[in-house]
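One chain of protein is taken out of this complex; the other chains stay put.
Letters A and B name the chains as they come in the text, with residue numbers starting at 1 for each one.
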Amino acid sequence: MYGEKGFALIKELSRCKETLPPYNTDLVNAVSNEIKQLLEQIKDAQSTSDNESALVTAGSKISTITIAHAGIKRNLRCLLSYHYNRIKCLRTMRWEFGSILPADIKVNLSAEEIEWFSKYSQMLASYMRSIGDEGVNLAIDMKPPKALYIEVRCLVDYGRFELTDGSVLLLKKDSRHYLPRSECEELIRQGVFQHIV
Amino acid sequence: MYVDDIKQDFYEFLSGKRIFLIIHYDIDSICACKILQSLLRYKHILYTLSVVRGIEDLKTAYRENCNDVKYFVLINCGGTVDIVEELEAEEDITFFILDSHRPTDLCNIYSNGQVRLLSTAEEDVAVPDFHDVFKEESDEEDDEEEVDDSDGETRAAKRRRLGEEEIVKRRERRLWEDNRNKLLFEYSQFTYYARASAIRIFDLAWKLNKDDKDLLWLAIIALTEQMLLGKIEDSQYTLEVGPLQSHATRLHNRTNDTDVLTSLKITFEKDLRLTLYRHWSVESSLKYSMFPAVKMKLWSLKGDKKLNELLADMGFPLIQSRQAFKSMDLQLRKEFHESLEKLSEKYGLQDIVYASFILQYGYRSKYCASDIVFALMAILESSPRDKKPEELFNLALDCLSRSKKEVLDGAIERAKVIAKTLFKTVQSALDMKQIINAGPFVYYIIQEGCLDWYMFSHQHILSLLSHFLLRAYVAMSRNRKASTLPLIVSAPKNIETGTCILLGIPPLGENSPKNFFGKAFEQAAERINCDATCDFFDTSYFEIHTKDRTRFFDALTALLS
């Protein structure tokens, strides 16, 4: 049946929610080949119906073309959806992981996707710089702050961390800190800190 | 140096500075830390918090952070050692120490502002005078100069006079040194505990008008822990309970809206010396609690019968007394307190009632202060062994916040297991006659591979066991002098390195928690020249290699007899 391979691509995405499976170059190529092959079939059908010019058979040739055409449409939809949804996921990752992706995620991307990601990061950065006089970091204060300072627990051995006022902090696993919220927010999102209430 | 005005010279002083909190791994410290945290938040004082188990941890924590932070606050650690010397601290670093361990090191007391003690001077008893212990170097120099200046005399006269002076001076010095050593020995002879740190910090909160019921409850837990672990005398407990009770009344009258909603209430009540009975069954609680177990000798067959007799006398059917206290008949539940108190004399259970506090919130949650102490102990010391102390410390902090009820309930379940294990260990120690009289003291060794031995490698539980053991021993022993003998308990500490932990407790008859084992352990270790590490802030705990243990006990026997 046509469209099986395209469907397999989509199935792959649907199985891994909120993460990216490795870019499936083989399957993508297979789907585009199938599209090409269907196009050939349509061309064949057209040419044969032209030659024979028998109206009776022409009617049924139309149904062959319809089926092939539907197959193309379906495959196209799967391909586009596959890429679109991956990009969408990648965009979310920019907000959640920050501008640097973990290496094990990066290996799953295609070259084009990596390029898209860095372009998106650049655009975002220049947009954030352009707001107001000094720019605004849109990635912080995602939730309305209740207090300016919060207590956090360090979940990993992060090493030394410099605060904006220049003082240095040693972040050791399981140590607790009381810090300005703005300093912690990004580290919390990256899973270095845990917010304690 | 003592901080005179804790509000001005500690709290206000620290505002705007970044501080490093070093917390000892015990219940009092955790409570004190939690109160302090809430105070620091009001002023937005940035802090980093780290938990330590011994001097080594303290050194590591200091070393890793001394370049970044200049103010260190130490809770229940560091007071008994010369902290500046021990940590090789730079001049620009200031220590604030709140330590309930005693005696406080004299160098800390007479420090010139680098070490600031947050406890009050009255809590340190019989501190030797500065001039009796420290001789200022400038004095000596002056003396020498004086000698040099005296010109007008003849050489011989001078020499004679010098000789005389020298002799007099030497004699004075020797006397002074003798006196110094004597004073120092007297001062450091006993280790004991002063007022709980959490109470001190709560007082600060009160002075700042930032106290509330939650903070008071923490102070109460700290005090209860000191009492349950025999760290303080009963009279001291009674003394401390008074002010806390008035705080409870005062705070109760100062209700606000949220209190009505959650109906948070701390009440001062008479309670029973039974472990966790509100969360257990009456029979189990009676059986596994130290107090009734010792009084009725519950480890024996006879004791068992006596317990059943008591239950029958109280009019409690076995079925009822074996099911969870919460699900017992309402009538029986109400009567339990009273009927046990009434029968206490008949069964030798006088003093089973003591004054304590109860925390109540919502409709179902009702906890006695001792419940929380046992729960905390279970978290700190009987969690799965792969958990790191920092994790457990965090869990203990969670356990104290009211929104994490499931943590507390889980801990209470484990606390029951501890209580059972304690009882069974005592029972087998008595049955097998494993408590051995060494002359000046008795000792008990928990062998590796024995029932739940790993539980006893921790300080709190080992301490509970030792008190239970000693009481049971005295109750069972035919030796009339049993109550004058101190007890040493030893348990495996680290199997890989082959070390064991020792804990000595003073004799029952002395009725005082002052502990002389710290010095004794030290000297005994010196005598046999064994490689001992004393990493504990409470020096009545000691760690030696298991292979040295027999020799060590011999040395102790020689030393103490």
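Please note the rule applied: a residue touches a chain if its C-beta (ideal position, glycine included) is under 8 Å from a C-beta of that chain, and two chains touch if they have at least 3 such contacts.
Operating definition for what follows: contacts and distances are computed from a predicted model.
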Inset, instruction - Among "Catabolite repression protein creC", "DNA replication complex GINS protein PSF3", "ubiquitinyl hydrolase 1" or "Origin recognition complex subunit 3", go ahead and choose the protein name stored in UniProt for the chain not displayed. - result: "DNA replication complex GINS protein PSF3"
Legend entry - Neighbouring shown chains of the undisplayed chain, as defined at the top: A
Inset, instruction - Using the touch definition up top, pick the residue from A:N29, A:S47, A:T92 or A:S167 that touches the left-out chain. - result: A:T92
Legend entry - From A:S32, A:S121, A:N137 or A:Q190, residue that would touch the chain that is not displayed: A:Q190
Inset, instruction - Touching the hidden chain in the full complex, which residues of chain A are there? Just list them. - result: 1-3, 7, 10-11, 13-14, 18-19, 41, 44-45, 57, 59-64, 66-67, 69-71, 73-74, 77-78, 80-81, 84-85, 92-93, 95-97, 102, 104-105, 143-144, 146-147, 150, 181, 184-185, 188-191, 194-195, 197
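Going forward, only the chains that are shown with their structure count from here on.
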Legend entry - Chain centre separation (chain A, chain B; CA means) in Å: 56
Inset, instruction - Could you please specify the touching residues of chain A with respect to chain B in the complex? - result: 148-149, 151, 153, 167-170, 172-180
Inset, instruction - Would you tell me which residues of chain B are touching chain A in their complex? - result: 18, 37, 40-41, 44-50, 64-65, 67-68, 388, 390-391, 393-394
